[in-house]
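As you look at this complex, bear in mind that one protein chain is not there, while each of the others sits in place.
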Amino acid sequence: VTDLSAADLAIPVLGPSRYASPIATLLGDRRTSAHYVAADDRVLVDDTLAMASARNVAVADLPAFEAGGPRREIYFDPIHTRAAIVTCGGLCPGLNDVIRGLVLELSRQYGVNEIYGFRNGYQGMVAEAGLDPIGLSPDVVGRIHEQGGTMLGTSRGAQDPDRVVDRLVELGIDILFVLGGDGSMRGAQGIVDAATARGLDLAVVGVPKTIDNDIPFIDHSFGFQTAFSTAKDAIRAAHIEASAVPQGVGLVRLMGRHSGFIACYAALANNDADFVLIPEVPFRLEGADGLLARLRHRVTEQGHAVVVVAEGAGQHLLRRNPAQTDASGNAKLHDIGQLLGQRITDHFAAAGAPLVLRYLDPSYSIRSVPANAYDAAYCVRLAHTAVHAAMAGRTGLVVGRWHGRFVHLPIALATGSRNQVDPNGDLWLAVLEATGQPAFS
Amino acid sequence: VTDLSAADLAIPVLGPSRYASPIATLLGDRRTSAHYVAADDRVLVDDTLAMASARNVAVADLPAFEAGGPRREIYFDPIHTRAAIVTCGGLCPGLNDVIRGLVLELSRQYGVNEIYGFRNGYQGMVAEAGLDPIGLSPDVVGRIHEQGGTMLGTSRGAQDPDRVVDRLVELGIDILFVLGGDGSMRGAQGIVDAATARGLDLAVVGVPKTIDNDIPFIDHSFGFQTAFSTAKDAIRAAHIEASAVPQGVGLVRLMGRHSGFIACYAALANNDADFVLIPEVPFRLEGADGLLARLRHRVTEQGHAVVVVAEGAGQHLLRRNPAQTDASGNAKLHDIGQLLGQRITDHFAAAGAPLVLRYLDPSYSIRSVPANAYDAAYCVRLAHTAVHAAMAGRTGLVVGRWHGRFVHLPIALATGSRNQVDPNGDLWLAVLEATGQPAFS
Amino acid sequence: VTDLSAADLAIPVLGPSRYASPIATLLGDRRTSAHYVAADDRVLVDDTLAMASARNVAVADLPAFEAGGPRREIYFDPIHTRAAIVTCGGLCPGLNDVIRGLVLELSRQYGVNEIYGFRNGYQGMVAEAGLDPIGLSPDVVGRIHEQGGTMLGTSRGAQDPDRVVDRLVELGIDILFVLGGDGSMRGAQGIVDAATARGLDLAVVGVPKTIDNDIPFIDHSFGFQTAFSTAKDAIRAAHIEASAVPQGVGLVRLMGRHSGFIACYAALANNDADFVLIPEVPFRLEGADGLLARLRHRVTEQGHAVVVVAEGAGQHLLRRNPAQTDASGNAKLHDIGQLLGQRITDHFAAAGAPLVLRYLDPSYSIRSVPANAYDAAYCVRLAHTAVHAAMAGRTGLVVGRWHGRFVHLPIALATGSRNQVDPNGDLWLAVLEATGQPAFS
Partner (left out) sequence: VTDLSAADLAIPVLGPSRYASPIATLLGDRRTSAHYVAADDRVLVDDTLAMASARNVAVADLPAFEAGGPRREIYFDPIHTRAAIVTCGGLCPGLNDVIRGLVLELSRQYGVNEIYGFRNGYQGMVAEAGLDPIGLSPDVVGRIHEQGGTMLGTSRGAQDPDRVVDRLVELGIDILFVLGGDGSMRGAQGIVDAATARGLDLAVVGVPKTIDNDIPFIDHSFGFQTAFSTAKDAIRAAHIEASAVPQGVGLVRLMGRHSGFIACYAALANNDADFVLIPEVPFRLEGADGLLARLRHRVTEQGHAVVVVAEGAGQHLLRRNPAQTDASGNAKLHDIGQLLGQRITDHFAAAGAPLVLRYLDPSYSIRSVPANAYDAAYCVRLAHTAVHAAMAGRTGLVVGRWHGRFVHLPIALATGSRNQVDPNGDLWLAVLEATGQPAFS
């Protein structure tokens, strides 16, 4: 964090803003107010400090994000602006909320009336797929926010940026909103680079989607609260099943390829988990201090136990074949849930201990639920921020919230590292406190 | 904010910490890690800056909160420590989660085994009430977090701090946790002052409860997300009722005596409101630009409309009798919901316009629901923070979260002002964008 | 019941069926099976008997309903049939499910492709209203079942049957489905009579809608389970509020103008009510055995109490002005909830007893929720039954379920009396058992 320079945090701008923002019509007598973001408004990247070390640092030298929000002047003339939206990668609660928020803000507040939705992710952005974009308007997005999924469809995988740009030029698109994960954001950067190389006036604004909450410099990604709320229900079910029978063990596999946030928050939310296993904290299975022995001990002691495992945990226990990747280029993970289930069964059998194992994998039930109220409100505000950024001629950025403020992040920064649970941080400590889970090594 | 001095932010400490924290047993090999909070860890009060003005300010001179979390050494000897909990004021989702979190953390992580719950708020803390405190343990708090309300009961109103301290002395209480609103926190300060005057070794730690989210310097208060989520359902119902009939108007009265956060977030979360009225933003009823004319215009235009009003909005429209206060000393508000309903009915009648008015007041259904997953996880972490603070000998503080970090706030700071929706801020702008609501004056 | 003659139960038929049912294409090899309803299939009106009295009765002499379901031959030629749907009266969970079920069954199974929806109830069926009907198709009804309300809109009040029939003739409608309450069903009978007088080939089939479950000879009306489920939440909230404070009383006013089913089932579902007041069982307020004294006794005994009152209960306690009726012609009821609240407050005050009264009126939140899974499945099957009946040339009937079987009821029978809670029956006994509520007189 401390290594970030002003250049790392700079947001590309297509050019000087030339038009008065139509947002003014909303503000009535408040039009002279502080609603508009000033050119040099910033939000500190780091606001915690040990006083001793901070003694002689000047505030203006600290790394800071550009603030999101409406500008007094904008770059694009709304009446001549054509915008498009694409959703990529796996489902996540809130996609439809963001789509709807973008359309309503573009249309009602800025007066942009030509809005298109590409279908099925980047696949729908190349001419060969033969998928015509859908015209979007307030009527079309109606009540889509009350449903899960994405009305535009999605797909995994990238496309040649030049062919994507060809298509955007052909359709006369000025602004492209990309909703997707880190792979999709790298794709968005490719589009920015290709457009820049051609000298095109194209704004590309990302709304980062990651149900795992693993995008850095974002308080939490949209849909995350909905996701761990639903995950919590699975832990509760596992607990009820396990505690209803003698020697019951509930094993819940949750999402989280590289980051254990869903597992941690879901476990905190109902406090029924005895062990939480996440990618960031290695664990041993065998030995007196290993998971298996401790699990059996816990079952003996309280009659039952619940284990929550993120899909990316314990990969060191599995042989990994780096050649296997899915369509998005992610390494395919071996299934730690199935492996754990087998090892627990074997361990209890070897010890002559009875066992009733209940295995739950709620993943596809989690990704497809509608956003809860918090995420719904958050999605609307992210959408507003994305529209403000694009209309002000920003490009090559994603929008996010940092310490409660909406900010602009360069795509490179958002995709350059991963947000992970800090094994030395307060979230993991809270999980240890809530579960009473011992250290495994 | 800029006026805050270091003194304003200082947290009283009972004395130097003398015991090693039992939290270490949780941490295993991680015991040398950064899990512990250092004496000078701080979190900046303000992390936004306009670069020009921040040019020459040194970081260490900025106002900052003491960080919450476990200390390496603690003040109280757990084995000889007796703790008590009291819940005061109106119901709020999450009270049972906090109670349970306090009991589990005290008992399981610190080894404090004598924990009492006073019944029915401060009323139960004076001997005259004849209410014996309840013994609390992990078994007793069982699954209370899955139910709304508070297992300890509550009540409104203060008690003589000296008689409260008499009772605490009589029972040998070392630590008192107060869950309550600003009135209750002023009561807690009174207890601190009375104990200090007697030279008692009493730690008083508050967990601020306000369903209206009106405590300053706290990202959001516990239960708030649950509250606006339930409030959203009422707006949705009003919308469905209003839009199902010709000339339908849905009018929803929500909580919010001084702050319109619930109204704003609930309206953002479902986007069905056409007008949102909050205490912070005055509005006119009459005139071409007044609410009534604009409402009728909206109904004519789209066939129906939904009005959301916070209970504290539009008080200027009502004659106020300052002599009327409730048992907590709050001025009794005239009912803006009923008044609006009448004025809308009259206005449509005078204009000869048909009207089907649906009035919803979901308040008591909102306060009593169990905390949602987010609030549940948040309550557990607030409880952990409160226990850490108390065991480290802090007193006269409340715990909260600021910009994502758990911090300590002096009670005086938490009760010295109110968190309100900033009419010039991004939340209110988001509401204006989402509703398309015009300025009323 | 025993007075019913075969004539009372006969369903009018437009004429002999002339076309093979397209349902056969669904049935494949099963086409010779028992899926089709035979002409003389019947369901007994009464299947309980005291053996002594039944000794000499022949089964075929007992009153019985015509069975619902598909016929092997149908009356209307699907390709030339035009159908229409109208929804009338107050909202009820499931209206959209029935609309969608009708459209899908007509379109997909029978091949009827001209389907219209009249807007805003009977109001939209007369030319003067200037409301064009909406074309309905599987696409248009999309996911409407996941939303509350009715996509067609509704209104209260009747229209001149002759003008309605004029409009039906003008639009060439062969089949009209009416979703509405008893007033609307009497309106439907008026349309049948007017059409019959003109010798028109019009099938009118009702799907009775009554959130109060007060239609006779129907196991339960659609939406009823959803309704009492939501009502239960309000009782739970009242209980939590009341039990959290000293001397708390929760008072919940529920729907039920003439029938207390919602109050009874909601009270059974959570078992938190102490008193349930319904229109069918009179009660006294005053006196040692009256509600007020018993309520105060219960509060003294257990610290709190919950009273559930159906809107039509205790009307004898109110002065009634028979001149006041709403747009549907229903007598406007005085508000028993408000009256009870006042009388309880006065009674406790007179006795010098403290009281914290929480009043909840969740009505508009109940009517507008989407149907739950049970009601959704039930609505689909009612819709199927209604389409089968209409296509087979039945008219002047409503569809319902009786003892688990789908049946046809003459409109006159469905509107000739009311389904009410039997004060001597097992439902009311269950409520008495669950609440321990004493007799009041």
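Assorted remarks:
Each chain gets a letter, A, B and C, in the order it is written, and its residues are counted from 1.
The definition used in the following text is that a residue touches a chain if its C-beta (ideal position, glycine included) is under 8 Å from a C-beta of that chain, and two chains touch if they have at least 3 such contacts.
Every value quoted in this text rests on a predicted model; they were computed, and no experiment measured them.
Though it is not drawn, the left-out chain touches A, B, C in the full complex. Among C:Leu44, C:Leu200 or C:Leu317, only C:Leu44 touches the chain that is left out of the view. When the whole complex is considered, the residue among C:Arg163, C:Arg381 or C:Arg418 that touches the unshown chain is C:Arg381. When the whole complex is considered, the residue among A:Pro63, A:Gly153, A:Pro216 or A:Gly404 that touches the unshown chain is A:Gly153.
Touching the missing chain, out of C:Leu14, C:Ala64, C:Ala305 or C:Leu340, is residue C:Ala64.
Along chain B, the points of touch with the absent chain fall at residues 143, 146-147. Although one chain is not displayed, chain C still touches it through residues 23, 26-30, 33-35, 38, 40-44, 47-52, 54-60, 62, 64, 67, 69-70, 100, 104-105, 108-109, 145, 219, 225, 228-229, 232, 265-266, 268-271, 372-374, 376-377, 380-381, 384, 403-406, 423-426, 429-430, 432-434, 436, 438-439, 441.
Contact residues of chain A toward the unshown chain are 91, 120, 123, 147-150, 153-155, 233-234, 236-238, 240-241, 243-246, 358-362, 364-365, 367-369.
What we mean here is this: only the chains that are shown with their structure count from here on.
For the pair chain A and chain C, the distance between mean C-alpha positions equals 45 Å. Counting partner chains per residue, chain C shows two or more touched chains at residues 147.
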